[in-house]
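All protein chains but one are shown at their positions in the complex.
Chain nomenclature is as follows: A, B, C, D, E and F, assigned in order of appearance, with residue numbering initiated at 1 for each chain independently.
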Amino acid sequence: MKLKPLYDRVVVKKIEVEQKTAGGIILPDTAKEESQIGEVIAVGEGKLLENGEVRPLKVKVGDKVLFSKYAGNEVKVEGEELLILREEDILAIVEE
Amino acid sequence: MKLKPLYDRVVVKKIEVEQKTAGGIILPDTAKEESQIGEVIAVGEGKLLENGEVRPLKVKVGDKVLFSKYAGNEVKVEGEELLILREEDILAIVEE
Amino acid sequence: MKLKPLYDRVVVKKIEVEQKTAGGIILPDTAKEESQIGEVIAVGEGKLLENGEVRPLKVKVGDKVLFSKYAGNEVKVEGEELLILREEDILAIVEE
Amino acid sequence: MKLKPLYDRVVVKKIEVEQKTAGGIILPDTAKEESQIGEVIAVGEGKLLENGEVRPLKVKVGDKVLFSKYAGNEVKVEGEELLILREEDILAIVEE
Amino acid sequence: MKLKPLYDRVVVKKIEVEQKTAGGIILPDTAKEESQIGEVIAVGEGKLLENGEVRPLKVKVGDKVLFSKYAGNEVKVEGEELLILREEDILAIVEE
Amino acid sequence: MKLKPLYDRVVVKKIEVEQKTAGGIILPDTAKEESQIGEVIAVGEGKLLENGEVRPLKVKVGDKVLFSKYAGNEVKVEGEELLILREEDILAIVEE
Partner (left out) sequence: MKLKPLYDRVVVKKIEVEQKTAGGIILPDTAKEESQIGEVIAVGEGKLLENGEVRPLKVKVGDKVLFSKYAGNEVKVEGEELLILREEDILAIVEE
């Protein structure tokens, strides 16, 4: 079963805060932090522009991304907590 | 009797939460969840762009879709509870 | 005496809730329902786009339409309660 | 002394509610009603579009028009109560 | 000493309410009235459009104008109370 | 050390209210006044338009300008109180 996000939406699997990433990003207590980390597991086809064109997204499946804590919609699929964001909510790609 | 939604609106029949879909999406208690599942039963002809063109929608009749819990207008037709959403409110298509 | 709505406005005569339409739409108690049914009795020439063009409306005189309960302006003409909506407020055309 | 409204503004002289128009519009008690009737006594040269063009208005001097009760600016000129509206605030032209 | 307003701004000298203009506009008590009268003493070069063009204003120095009471910024120059408005805030030109 | 404002921002040095400018602008008590005077000490390269072009600003270094009291960001550079405004916040250029 797969989620196919629409347009400029992206499906992200949150990376638990205690887990220290290879690159050393430690977010000990997300309650304090304003942002979170997650891995992109699906991307929409692109952002719908005013002239009707669709512009492909920058982020790709597998990217580790940093996003604001309050962004997106939480969903549970097959017991897995996922987040559906707009690309606009993503602050940066985390390059290890 | 049929509802023909206008422009970028979509008519969706909600899939009851207890019902476990083939693909295993379980939303035990939508009160807690922020999103819901439904089946598309009618789509508008497309989104009216600023330049007057109409851009066909991505979702099609029969698609299973995930949408934010508070989106759309509830209507009752022939005793059946339906929801009229804008395509913009749909987070993702659920592919079994 | 006739009302000629401007641009993308539409004049609608509300269909009383108890009255069961041929197609079986029953809205027993609009207080509960979020939407209403009505018949289109006049349409404006079209939506004024940003580039100054006017794009004809989709709905036509005689169409039965479903709209959100709180939309539009109520007017009384020759003792008849009418509603002036924008086409944007119409959720769907009801096809018997 | 004349008021020359700018761009898409229109000067309207309110028609008193008790007065029954030839066409039979009776608005016995505007406090209850959401809309009002008036006669157009001056119109601006047109709506300024984003591209700088001016698009002539639809309503003309002498038209009887229906507008939402809370729209526009009230002014008094030579003791006469007038209302300056945008064409956008006019719901419909009343054709006797 | 002169004020040169920028873009679509206009400098207006308020005409005192008691003073009955030749054309007979009496605004006995501006507290009640929603609009005010003034004379244009300087105009900007024009409205900056989205495409970067500047569109000359309609009002000219010397015009008597009617504007909404709460519009603009009050300034005092050489002891004289002036108001800096956008042309958009001007309801109509008062032609004697 | 210099501040180079970005795009349509402008750096202004406030002119103290007691100081009577050659042209006679006296703002005895800015608390009451809605606007303030200052001298432009740096300007950005221009306003970024929707189509990506940059349109040069009207105000120049050395201009005396009038602006709304609550506009802009206050900064202190080398002990000097400065204000960073957008050109849009400037009401007029004060020509002596």
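Annotations for the structure displayed:
FYI, a residue touches a chain if its C-beta (ideal position, glycine included) is under 8 Å from a C-beta of that chain, and two chains touch if they have at least 3 such contacts.
All figures in this text were calculated on a predicted structure; none of them were measured in a lab.
The chain we do not see here touches A, F in the full complex.
Contact between chain F and the absent chain runs through residues 1-7, 9, 11, 42, 45, 48, 50-52, 73-79, 84. The chain not displayed touches chain A at residues 21-27, 33-35, 47, 49-51, 53, 55, 58-59, 66, 68, 87, 90-96.
Just so we're on the same page, only the chains that are shown with their structure count from here on.
Between the contact lists of chain A and chain C, the overlap consists of B. Each step here moves to a touching chain, and the least such steps from chain E to chain F number 1. Residue numbering at the chain D/chain E interface overlaps only partly, since under half of the positions present are found in both copies.
In this entry, chain C maps onto chain F through a rotation of 155 degrees when their C-alpha atoms are superposed, rounded to the nearest 5. The geometric centre of chain C is 41 Å away from that of chain E, both derived from CA atoms. Distance between chain centres (mean CA atoms), chain B to chain C: 23 Å. In chain C, the positions touching at least two other chains are 50-51.
Taken as a graph of touching chains, this assembly forms an open line, each chain in contact only with its neighbours along the path.
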